[in-house]
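The block underneath contains the structure these notes are about, expressed in structure tokens.
On to chain A.
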Amino acid sequence: MGEPMILKADLYREHGFLKGLYLGLKITMMTMIRNLFKHDRMTLNYPEEKYFYSDRFRGKHVLTVKEDGTLRCTSCMLCATYCPAQCIHIVAADDSDKSVEKAPVSFEIEMLRCIFCGYCEEACPVDAIRLTNEYEMSGHAEQEWVADHYELAFRKSLNNGKGVVSTVDDKDRMKLRL
Partner candidate 1 sequence: MTEKVKLTWNGKEIEAPKGSNLLKAALDNGIEVAHYCYHSGLSVAGVCRMCMVEQDGVPRPFPSCNATCGEGMVIRSDTPKIKASVEATLQFHLLNHPLDCPVCDQAGECGLQDYYMKHGQYDSQMIDKKVHKEKVQDIGKNVMLDAERCILCSRCVRFTEEITKTNEMGILNRGDHAEIQCNETLKNDYAQNLVDICPVGALTSKDFRFKQRVWFLEDVHTTCIGCETGCSVKVSENKNGAFRVKPVYDHEVNGHWMCDDGRYIYKHVSSPTRLGGAVENINGLFVPADELNVQAAVKGKKTKYILSTALTIEEYANFFNAVKGKNVEVALYTLPSDGPEFDGILRRGDKNPNLRGAKAAFELAGFDHSQAGLDNLLGSISSSDAVFVVVPEILYNEDHFNTLIKKVEKAGVRIALACGETLGTLRAFNYLLPIPAFLEKNGEILNYQGQARKLRKGMTYGEASKDVSYYGKWVNL
Partner candidate 2 sequence: MSQTEKFEFTPDRLALYKEYLTRYDDIDSALLPTLHLAQEQNGWLSDSVVAYISELMGLPSIRIKEVISFYDMLYDQPVGRNIVHVCTNITCSMFGGREIYSGLLKHFETGYLTPTRDGRISIQKMECLGACEQAPCMRVNNDYVGNIDLQSAISKLEELP
């Protein structure tokens, strides 16, 4: 936060306000001139037209799956621990597959509490949770705002319900085992 302020102050000190004014107006004028001759609108006809956010956008969460289609999440609870809004609720249990050992039986995110900070994604050691660029999350009742793991992993918008496959961890593990 502090850095650009200092830069601005320096600019002001060295060149007076005129240079800043010039720079600002230059951008404005250039945009104006461009818009005079190019006919692209700044607005969209939502919802018919949709804005496509970059992949870095922090929208609705997705739980990734392994190649066999099971959840990648090992329910280590690090996301739940890290979550500043405390909106992630995981119930873990033994997995029948001994190499997996621990898997969630329920994974819920309270969407109304979530602040989309992306900490869960950062905390996850196995690339099991990601924030997508999906931003449409409207609902009618309180119930709809608690996303369970079917919703998070296998909703229609994700590969037609097949989920997002992540293999990052597998490769790492393979490297270790060789």
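A quick word on the picks: all candidates are chains of the complex that A comes from, given by their letters.
Basically, a residue touches a chain if its C-beta (ideal position, glycine included) is under 8 Å from a C-beta of that chain, and two chains touch if they have at least 3 such contacts; residues count from 1.
It should be emphasised that the depicted structure is a prediction, and the values quoted were computed from it without experimental measurement.
The contact partner of chain A in this complex, picked from the candidates 1 or 2, is 1. Remark: chain A residues 74-78, 81, 92-94, 98-102, 125-126, 175-178 touch candidate 1 in the complex.
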